[in-house]
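Input: one structure, supplied below.
Of the protein chains in this complex, all but one are displayed in their positions.
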């Protein structure tokens, strides 16, 4: 059955043993600890909700000079939303805001079945493991929750 | 086709040339003219409406000593309601109130398909020509309008 | 039997039937009947939230039908398509929810005297609830609301215009491309009752620029029990829900609820997936015939029926003298014979027409006839059907007339 593809090793590993499921240090801690001289250092926090599944995540990112230095999350939800969030954090750490926005757009397009070119999708790295969610309409929201939340968060930041 | 049965000679004749489509004289006229000594002499008037067809009849009966001395109607409607009313008037003139109530009940049962015994239906005389309306649910109301109106009228009178 | 009737099992079973009550409901082609049966044989499940294969198939069937309907009527987005039970429910939904959104005491709602009861009583009720006024537009002899009439009736209190595109009695079509811009220039929200239009011509809600458009599946070859409400996203977003319960929610607690996004906000309870599948099949069917062919045949037959009937001196026809503009609907009376008798007797000649007030009592009184006969044509009818109709009219007249 096609659905089983989605619960592959990559997803199960990220779900059971997420690397980024914790709280980031406070911004002030960061300032002193990591980058004491940078005024642009800040922690952005945004909550994402998927009422149909009850998925709920709180996403935190630390942006320094337009680069995502760190990312973490908390919350609860299904394996797909949890793993997808952890995979996303892996992918975006070290990327610029614009790069990260592009990646979230690409991921969302992949899940909606609008982008299928394997070459282009390569950029998504491990997140490609979630490709088959595009055939599970009921789970699309689970997979894109974190990506959607990050996308909005970064666009809001740019507008400021 | 079954339906054509209903537009038989009896119905067509009563529709095109009704005997009782006129106004009765006023009660006071009756008192002097027909039965000057009878205090119970009266003219009862009742309107019957069938909104789905727009059938509208005004039924008048003259009751003397519990006997229906005369009956007449006015109004408009389809051939079935017009003919049915005229046939009814023929039938009930000369009958007692109780007899007339019985006949209207019998007719209504016939049209609703609840009484089919030809022996019993014989009492209805020409009104049996409307029997097949029982197979035309959309026209049942047309056929029973007058009978229903008379039935209510007589029961109201008895209650007084 | 003509090749079009051959698509319809009921016609194959009744080869001498002249079915001329298409404005009430059309017959269903094999394609539609089979599509519905196949849905239940292959992919039935409760759609939405479906986490297993059948439920996903049902969801796909349901949402693909929605996309097809959106494309068919030129809606910008699939979520502007709300499934209802029939046009009447669509119109009730608008009258309830749009009124909640817009109406203040003394506001005015405009409808025409030609409306079907389903586009009239819901507005009477809404007017009563909101202490608003229901104002009527009257047509000219051709059954057309002129721009002058509309401008005359618009006031600075007018909030809503709800209008039938094609009258189910007169067969006249309103010039919506002229009327809608006038209404919009006065900030009036425009709802169109398309129940009698969509079976007969291509509809494009975007170029019409109406704010709402309602229709029924069963009048366009689909099964009963499925209807559509199209609405512009901005209004649907702002309107409160109508029916509540089931999957149309986001979050529910004991005393309050928040509602799902479009289109689900307006779809309470388990939806009629079989009906949606049937409607999608009906659209395929219509497209396989082509509106060009449909219009060509229906116009020719309307013209023929109108011309032949109008030759008979004892016949009154309602609406325009240009019978080609009747969209298949010919309403008439035979002098001194009640329409119910006409329809019953026609049945003996295997002609199916309707007699009555056609759910348009105020229009009937406006026409001073109260009741009339209505023959309504679909593309699968043919000249033989019209001939049969005319023969029956003559026969009935002589039958009544011949009686001493």
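Order of writing sets the labels: A, B and C. Residues in every chain begin at 1.
Simple rule for what comes next: a residue touches a chain if its C-beta (ideal position, glycine included) is under 8 Å from a C-beta of that chain, and two chains touch if they have at least 3 such contacts.
This structure is a prediction, so every number in the text was calculated from the model and none was measured.
*Asks:* Out of C:160, C:346 or C:393, which is the one that touches the chain we can't see?
*Replies:* Checking the options C:160, C:346 or C:393, the one contacting the hidden chain is C:346.
*Asks:* From the listed residues C:2, C:64, C:146 or C:244, report the one that touches the chain absent from this view.
*Replies:* C:244
*Asks:* Against the chain that's been left off, what residues of chain B make contact? List them.
*Replies:* Chain B touches the chain not shown through residues 1, 3, 51-52, 136-139.
*Asks:* Which chain C residues would touch the chain omitted from the figure, given the whole complex?
*Replies:* Interface with the chain not displayed, on the chain C side: 9-10, 13-14, 17, 19, 21, 24-25, 27-28, 32-34, 36-37, 40-46, 49, 51-55, 85-89, 91-92, 113, 116-122, 124-125, 127, 134, 136, 216, 218-219, 223-227, 243-247, 249, 251-257, 268-275, 340, 343-344, 346-347, 351-356, 359, 361-362, 365.
*Asks:* Spell out the interface residues on chain A facing the chain that's missing from view.
*Replies:* Chain A touches the chain not shown through residues 1, 3-4, 6-7, 9, 12-13, 15-17, 52-54, 77-80, 136, 138-139, 142.
Throughout what follows, only the chains that are shown with their structure count from here on.
*Asks:* How many angstrom between the C-alpha centroids of chain C and chain B?
*Replies:* 40
*Asks:* Please report how many Å separate the Cα centroid of chain A from that of chain B, as a whole number.
*Replies:* Roughly 83 Å, centre to centre.
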